[in-house]
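My structure is below; once you've seen it, I'll send some questions.
Yeah, one chain of the complex is gone here, protein chain that is, but the others are all in their spots.
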Amino acid sequence: MNTLMDIRKLKKHFPIVGGVLRRPVGAVKAVDGVSLTIKRGQWLGLVGESGCGKTTLAKTAVRLLKPTSGHIYFDVPDEVKAEIEELEPLGRNNSKLNFLLKENDLATFPGNRVRLFRRRAQLVHQDPFTSLDPRMKIKNIVAEPLTVHRVLSGQARETAVKELLGKVGLSAGQLNRYPHQFSGGQRQRIAIARALATRPEFIVFDEPTSALDVSVQAQILNLLKELKSEFGLTYLYITHELLIAESVCDHIAVMYLGKVVEMAKPEEIFHKPLHPYSQSLVASTPVPDPQRRVGRIVLPGEVPSPANPPPGCTFHPRCSRASQECRELDPALELIDEDHYVACYHPL
Amino acid sequence: MIRQLVKNPLSLAGIIILLIFVVIAIFAPLIAPTPDGHLNPYMIPHEGYSPIPQPPSEEHIFGTTEGQYDIFYGVIWGTRSAFQVGLVVIGIVVVIGIILGSLAGYFGGIIDEVIMRITDIFLAFPTLILAMAIVSVLGPSLKSVMIALAVVSWPSYARLIRGDILQVREEDYIEASRGIGASSSRVIIRHALPNAIYPTLVMASLDIGAIVLSAAALSFLGLGAPEGYADWGQLTSFARNWIVGPYGEPLKYWYAVTIPGLFILFFVLGWNLLGDAFRDILDPRLARR
Partner (left out) sequence: MENLISIRDLTVRFYTYEGVVHAIDDLDLDIRQGETLGIVGETGSGKTMTALAILRLIPYPGRIKSGSIAFFDRDLHSEIELLKLSEDKMRSIRGNKISMVFQEPGAALNPVYTIGNQISEVFLLHQRPELGKRAKEQVDRLLRDGDGLAAGMKRPFWRWQRRLYNKIAQESNPLEPRFLSHLPLFRRLLWRLNHESELLTVDMLKDVEIPDAARVAIHYPHELSGGMKQRAVIAMALACSPELLIADEPTTSLDVTIQAQMLELFRRIKVEKGASILFITHNLGVASEVCDRVAVMYAGSLCEVASVEELFLHPSHPYTRALLDAVPMPGKELQTIPGLLADPLNPPSGCRFHPRCPNAKPVCQQEKAKLKEIGKDHMVACHLF
């Protein structure tokens, strides 16, 4: 199976309660209909600004949050997915449909199946200063996945922990230390070691380097490259810095206000962005080259609140090319060029 | 942390005071030996029944109180009762508080609501009055005092722990543990509680003193240990009629009420200093982290 992760029409809405009786008066539509496929061995970068829903998408994709609707298929054969699609229009009371969903759709997995899934997919958090339990020694932090899933024990476990720490560049002599004795970059390495403990196939990174210095960031990115090729991993890499995504990922998806607006290879996004938002994102990203200052496309206005997204295409209030169509209908992600998807009625 | 405890002069004073009390409690049989033939070492021996307290003399180092109960014996063995009451009550209360508080804090929702309403009910009663009521129903004895105080104190701890768990619950490492696949109980016991427990520890150490004070109050009112029991509150209860002496000599019977009172004071002081020291040590660490 080439496709490892298949996300279909995923929605995650957070209800807003108001009034005396605390009824749901609205919803923050953090993720509003995202469909993505990630092939085995791919490094997909998910780029967007704050509030676009990328962190929510990352956490929902590994079931740390329960999706509001949509499907997440992790390593599911195409025939099964096709069958589910056939049965869906017949209504949710179909017992065969429910059975298939319970077996295959991560969005509807019961507790024990989610636990099994956790051995194969992991999430690395953004802030290395808060993602490690400050009261645990790092050898226990890294060994915890093994403890939870009852894999290995005793001496074998300790050897595995030492090996993992070695792989991320930390020495075995630091096993008994506490997180606050390490620098930010080292803590992130510990978090990565913990993620690798159960030899997963799929790792989601939530902005792992945004709290780190430039030189440390480079070290972590190179480490991720090495680990990926050594263990044959698949990465979903969330970041708000387009430059990082363009440098290390082999595919990039650009998100805006809960939807994916463009998806293509990095060179395409950097040189030939087709969605107006991607274009301004590329143009707004500062590069250390004094000659690249001119021709800035400064987007007017602010990002709208995800609790109240504009109708139609969510980008139209800030778009210079918006037409009547854009104000009414929501464009779908379509294949425009080779391996280049855009959700726009007037791509550049 | 031990190093920091010893450095601060106030906390050092607290530790020394408590150590003295611990030594007294352990070596009580040696310091104040039970006379032969006396069955229950916790009942203070008394020679005679005269109601007038006798001043300190060679035989009775601290004097005697109403009913000729030896004050010295009473305060020495009373140390043991004080520790008993304090530690047992706090022990029970902290355990109940942790269980209910973490369930309420971690799971939220209806569990939280139910537990919080129950604590509300208990908190609606004035503590001493409720304790008195419970002791009256169960019959005055040290055991009922302990039960009453436990019943009255647990809601504050449940609330405290619930609040801290609520705060810790949002931290990244909790989510990371769930992401590894840890079960809720593991997350609570291994991750949430060790990080949330410190304010509770501080409050518990401060509270031991307060519990002993409350127990003394109940005994003073006659609702605690049986008459003649070696308990500081009991001793002060005996001195009730002798707080002020006869006209012209108001402080004649000072020893009857002052000596047990001093023991209570220093005991509570020791625990308070220790609790304060805990708070000072743990707070900057909590902030520095």
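Observations, loosely collected:
Which chain is which? They are A and B, in the order written, and residues in each are numbered from 1.
Going forward, a contact is a pair of C-beta atoms (placed from the backbone, for glycine too) under 8 Å apart; a residue touches a chain by one contact, two chains touch by 3 or more.
Small disclaimer: the values here were computed from a predicted structure and weren't measured.
In the entire assembly, the chain absent from the figure touches the shown chains A.
Contact with the undisplayed chain is limited, among A:S183, A:N308 or A:S323, to A:S183.
Checked against the full complex, the candidates A:I141, A:V248 or A:C344 give a single residue touching the omitted chain, namely A:V248.
Where chain A meets the missing chain, the touching residues are 49-50, 183-185, 213-219, 221-222, 240-244, 246-248, 266-267, 270, 280-281, 283-290, 293, 296, 298-299, 302-303.
FYI, only the chains that are shown with their structure count from here on.
Look at where the CA atoms of chain A average out and do the same for chain B: the two points lie 52 Å apart. Against chain A, the residues of chain B that register as touching in their complex are 171-173, 175-183, 186, 190-191, 194-195, 289. Contacts from chain A toward chain B in the complex involve residues 62, 64, 114-115, 118-119, 122-123, 125-127, 130-136, 144-145, 148-149, 180, 191, 194, 197.
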